[in-house]
Structures are given as structure tokens and as C-alpha cells.
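A single protein chain has been removed from this complex, and every other one stays in its place.
By written order: A and B. Residues from 1 in each chain.
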Amino acid sequence: MISAEIHNDTSALAEFEPASLDHDVLEVAMGPHHPSTHGVFRMDLVLDGETVVKLKPVFGYLHRNHEKIAEQNGYLAAIPYTDRLDYICSMTNNWAYVLTVEKLAGITVPERAEYIRVIVGELTRLFNHVCLAGFLLQDMGALGTPLMYAFREREKILDLFEALSGSRMMCNYLRFGGCRCDFPEGWIARAGEVVSNFSAFLDEFEALLTDNEILQARAQGVGVLPAALAINAGVTGPSLRASGVDYDLRKVDKYGIYARFEFRVPLGKNGDVFDRYMVRILEARESLKILEAALAAIPEGPILDPKTKLRGLRPKAGEAYGRIEAPKGELGFYLISDGGPKPYRFRVRPPSLINLTILEDLCLGHTVADVVVILGSIDIVLGEVDR
Amino acid sequence: MNWLDQIFVTSGHQLVSLAPASLQPAASVLLTIAAIMAVCGGCFALTTIIERKGLGRIQNRRGPNRVGPCGLFQPLADGLKMLTKEDIVPSSADKAAHFLAPIILTVPIWLTFSLLPFGRNMAALNLDSGVLFFFALGSATELAVFMAGWSSQNKYSVLGAMRAIAQMISYEVPLALATVPVLMLAGSLSLVDIVQAQGGYALGFVPRWNVLTPWGLVGFGLFLTAATAESNRSPFDLPEGESELIAGYLTEYSGFKYALFFLGEYLGLFAVSGLGVTLFLGGWRAPLPILEWAPSWFWFGGKFSALIFVFIWARGTLPRLRLDQLLNLAWKFLVPMALINMLAAAIWHLSPQWGGVFTSPPMRWLLTAAMLVFPYVWLGRAVNPRAGAKREYAYAE
Partner (left out) sequence: MLGSGIIKGFIETGRNFAESYFVPERLTTVQYPEEQLPPHENTRTIPFLVYDASDPAVGLRCTACQICEQECPPGCIRIVKDTTKKPDFVGKMQFQPAVFEIDISVCMGCGICAEVCPFDSIKMDHVFNLCAVERLESMLVRKERLAKSNDYFRSIHPREAREIDAQRGEEKAKAEAKTRAAAAAKASPATNPVCGAAA
């Protein structure tokens, strides 16, 4: 379903003849040490003058055997390792994994825990999207100013995460059947403050960026992703929605309690870099609505299913695929249990990797400067690509 | 307070008179050179730290503040670092060109400082063709850029150098054209005369600086844009962009030679800022009659610092333009605007003589403003066709 058509479409380029006599092409490797490749990532470019004629992404520099380790360590011990997949968004990584295990083992989640999951998940989405805008502008040469503003807001949310789970980034917070611990005193009030100030921050951020002619000149019309290609390649997340495809797992699967919240799904029309940036900013605004509703409506109650076990979970033999709308796309976990305390097979569907497969198609015909910008707009984290 | 205003001139004369009579001309020249080098070198050191702290404050953080009070000795630390780094020259490089390139970059710029009137009677050289000499020296620096790229014998460096040259040559044209109205209306190429021509106050308190006229404002804007591009500063810093693949003409330089390039870039910025202050902001003239008690060099320094601050502000705010967009901007927007600006300046100057309704001041303001605003909007739309259309985003049903 996925790869055959794509391969046929790009086969002409795969057979590109590099060194013909009247054509000077440059073969360059960009990375793995490069300030703009978002981690240890290499792109083998073939350039005709300044135009990209072939691009091969090479990754695996950050492979850490996450899946094998999880298969050896057991269900509980895999949770801290999932933090380190998309190391910026640890809460949503945890959520996808515990969702899958709950599906596999038939564990239910109490209502308060579901609200907590929505709150931390949407907070993660907030800072992921503004930080992406910051990184994109950094790659464009804005010398870190939008990035510093985004990080300033992210610090407030990381502070909340540290108060809640003990760690800013590697939260290790969600458990099978709920969450690890309850809110400390005053957390909801502080989170409410952060959320209510965030809208003003987004206004300032957009004033700095959205109408900026230089950003528009560099981002509009660059790296256009047609909707058909996106669907064929399995691209998910804001990149897919920027191409105009209405597919948000929070509306499709309605996992957790998302069905209770009113929020809209922004769609782009052109699928270029600017649309991918704008869709993320609009999604951040929608997340604020969800957060305000969730913080207001969170009920009292237990945060962990009373029947669940912390240690020694042995789900019945079977398999389950659980997925959520992570900030980067559809993050899925596929678990096969053989009835023992360790999963027989633990497989991660990383959205960054799947979204990266169309990088060549997006970059063909553009210059090297645009390659950096397009890579930035796809939003990859190498921890997830390589696992 | 005339003595304070002329304090440098008089103390310079005093020092020179200490030397024997036959050596006095040489002593005077050497003293001037030493003074300019000291002041500009000190400015360079100060600017590096002010830039880092300024960028820091824009980004909600402090800049360097550990070395010395408020980090003011940071340039010393940076200088020491640059000087003690190993000077690596590629084995296949063209040694002579590799060695000479940084020198050819910095020497002409030192020469341009001799033209700037830092205060009343404080221009080291009052050449009749001051502006022409200035632009000639500015163009000489581009040779150094190409020498740097070519001598490194590295295909990336050559490509980077060629891109840098294309940028710098393209922006020389609007830079020169933006200054032509000033020269036309001052009637002289001498920088001292241009400052003289900006004297006096309209309505008793509005200084007659060139920037406070429609053509002067547009000219100043063009001048600033072109100056940013000439100095390879953000948003036109493609040749030095660290996120670009092609590392640029500076790849093969390290140690003191790299420091010289760095110095040359900042000195170029100072030179062109000084020129901007002289041509458009009234040089060493005070902004209000009641403020004329302050020394002239103080006003020059103040305006100069304000311009440097604007450059730092632009660096902290704007992303980088791509090369083709940069060149488009130069040739399709700045050059036509500069030409129309020349026409507007001429009309500004000549329209009171047409008699009738044109003798009233608001009329020539209206005329020149209309002449400048409509082409600006139209050319702007032509160069960035997407800027007009605001994108709408739908939400899923």
C-alpha cells in the first residue's frame, strides 16, 4: 500500500547519471555534524549547481536498541525508555505506550487520570509546536531570537512537569491504568496561569513571525507536499494536515476522553513550509482551548486503576496496536505478548521516521538553503527516527 | 563651550608643536593615524561586546557578563583567543594571496576613516572628491573577498566567495545611487561640505538634516539596507551563514587572519555607518538649537551609536534571505527606488522655483511623498508577490 507507488515515482531519479561530461554535479554529505540537521543525521545530496537532484537521508547514528531493551526488560521498565524516543515530548510517548499495554491487558483508566493525560499531552503539544517554529527560524538564520522566546515559554511548562513528575524532560509519569502520582498543591492554579498567558505569547510570536516578509519569501512555495503523496507515504500529523488532509487521531480514534472537548482541526491548502508552520501555530491555539476546558472540569478521584499491578504485569497472549496523535504525528506501539512478563515483540511506529521518507520528494528542484528549511518543517527528532 | 568642542583639535596641535619644526607634518599625520586607529579599534572591541549583550537582551537573556565588570573585558579574552590559535594554511593554497587577502580587506577601510568628519574641523582629510574616494575604497575590499576564496583552492570556498562577490557588487549600486541625491543637493562630493549644507533649522527647531525630507528618508532607508548587505550582516549574511552547506570564503582562515577578517567586517560597518551619519543624519550637528552646547563629536558619536544599534537590532530580528531573493531585492527593488528617489530629490529642490502653488512648503512635501510612496508599494508588490495575499486557513468540519 505504501512503498510501491512511491518507488515507481522516484525511480527516474534513482537512475540519475551523476558524472556526465558536460554536466558538473557536486556530491556532498550534509551532516552528521551539522548545526541544522536536528541531531545526528546525514543527507547525501547530489547538487547540480545549487539545485538538489538527488537526496538520500542516512540515519541510524542514534540507534540505541530501544525495542530490544524493552523486550528484555519487561513492561514497566520500558516506560522510562519511551521517554527517550522523542526526547522533547516524553509525556505523549509514555501515553502511546501505556495505551497499547492497556489495550493488550484490558486495563481501564479512571476519569481523573484521563483528564491528567489530556492536560499533560496538550501541554506537550503546545511547547513542541512553538519550539518547532523557533527551530525553523533558527535554521533560516534568525539567530535564535524566536527560539529563545519559545524556550522561555517552554521553561514554564517544564517547570510544571518537574513539579508533577520529578523530571523536566524524562518524565516517566504515566503508568498502566493511570498516572504515577497526583498533582502537588497549587499545580492546577499554576498550570492555569501558564495556559492563560500562553495566548498572549502566541500573539507576540505571530507578530514577530507570521507577517515577516523574509519568512514568507523563504517558506511559501517551498517544499510543497501534495496530499496524494502524503497519504501514500504514510505522513501523519501537522505535515499531513498542512497538505489539506483532514486526519487527526484525536477526532478519528477519539482515544482517551478527547470526544468531550471542543476543538477544531486546522487545515492548510498548499502544503508548503509556511503552511506547516501556520498549522502548528493554529493547533497550539486549539490546544489552549482543550487545556482550559480540562483544567476546569477535572474531577476528583483515583489516579490509578485499583485492579492494576505495578510490577509483574503479565498480559494474556495476544497483540495490540495503540496509537495517539503525538505532536509529530501518529505515534504507534505494536506489542505482541506471549503471556510472560516481557513483551515478545515491541515495535514503535515513529512518526518522524515515516515523515522523513518523503524528504527527497520535497527537496528536489530546490536549493541547498531550502533543504535545511524543509527538513526543519517536517519536524523530526532523531531519537524517534533511530530509536 | 567651544574649547570642549575643539579639545581634540587643540590638544593635537599642542602635541605636534612639541616635535621639531621639520618633523611636524609627519608627526601630525602619525598622530592622526594613531588617534583614528585607537578610536576605531576601541569601537570595534566595544561593539563586539555590545552586540553580544544587545542580542542577549533581545533574546531575554544576559550577554557575557563574567569577564570584567558587565563583561567589558570579553573582547580582550576574544582577542587573546584569536591570537593564540594556530595559523593553518592549506598546503595547496596560493600562499601570497592567502596572506594578503585579510590585509587588502582592512587597509582600505582604515583609509576611509580619514574622510569622515568626526566633529567640527575634525575630518583628517578634506578631499574634494570625498564620497567618490570612499566608494572606491569600499569596492576595493571586494577584491579581498575573492582573493580569500580563490587562494584557499577549495571548491566550497570559491563558490562561497563568488556568492559573496555577487552580493556585494549588486548592493554597491543602490548604495551609490542612494547617496546621489545628497550630492546633488549639497553640490559637492566633499563630506565636510555635505555636513555644512545640513546646517540651520527650519521652523526654528527642526534641523535641516537630509533624513528629515521625503527623499532623504527613502534614501536613508535604501542606504541602510544596502549597507547591511555590504557588510554581510543579517539578514544578508548568506556568505557567512553557519547553517548553509557552503561554508564560505572564510573556511580556510584561522587565528590572527580570521581576526583580521572579523575586524575588517566590523570596520566596514563603522565606515558605512559614519558615511550614513554624515550624509543623512547631519554629521556632527546637534538636533535642536538648545542642545548646541554639547560638543560636535558627541553628537557624531551618538548618531553613530544609534546606527550601530539599529544594525544589531536587525541582526537579532530578521532571518536570512536566500541568494536569489537577495539579488532580486537589489536589482528589482532597490535600484529602481533609488533612481526614482533621485528624481524626487530633484523635484524637491527645483519645485519652489516653478512659482504659483509650488512655492508653499507643503506642496513640495506632497509631491515628493506621492512620487515615492506609489512606486514603493508597486515595486514591493512586484518583488514579493505573495506579501499582499494573506493566507486563509480552513478548519475541518
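As a working rule, a residue touches a chain if its C-beta (ideal position, glycine included) is under 8 Å from a C-beta of that chain, and two chains touch if they have at least 3 such contacts.
Fair warning: this is a prediction, and the values are worked out from it, not measured in the lab.
Although it is left out of the displayed model, the omitted chain contacts the following shown chains in the full complex: A, B.
Note on the undisplayed chain: of the listed residues B:His13, B:Arg57, B:Lys81 or B:Lys95, the one touching it is B:Arg57. Of B:Thr317, B:Asn341 or B:Thr368, it is B:Thr317 that touches the chain left out of the display.
Contact with the chain that does not appear here is found for just one residue of A:Val28, A:Met170 or A:Ile231, A:Met170.
Screening B:Phe99, B:Tyr376 or B:Tyr393 against the full complex identifies B:Tyr376 as the residue touching the chain left out.
Among A:Thr92, A:Asn212 or A:Ser337, the one in contact with the hidden chain is A:Asn212.
In the complete complex, the hidden chain is touched by one of A:Ala29, A:Ala77 or A:Ala189, namely A:Ala77. Residue positions on chain B in contact with the hidden chain: 54, 57-62, 313-314, 316-318, 333, 376-377, 379-381, 383-384, 387, in rising order.
Looking at chain A, the residues touching the absent chain are 73, 76-81, 145, 149, 152, 155, 159, 162-167, 170, 172, 180-181, 184-185, 204, 207-216, 310-311.
Convention: only the chains that are shown with their structure count from here on.
Those residues of chain B whose C-beta lies close enough to touch chain A in the complex are 55, 58-61, 155, 234-235, 237-238, 241-246, 315-325, 384, 386-387, 391, 393-397. Contact residues of chain A toward chain B in the complex are 26, 28, 30, 34-36, 45, 50, 137-145, 148-149, 152, 208, 212-218, 220-221, 246, 248, 251, 264-270, 274-275, 278-279, 282, 367-370, 372.
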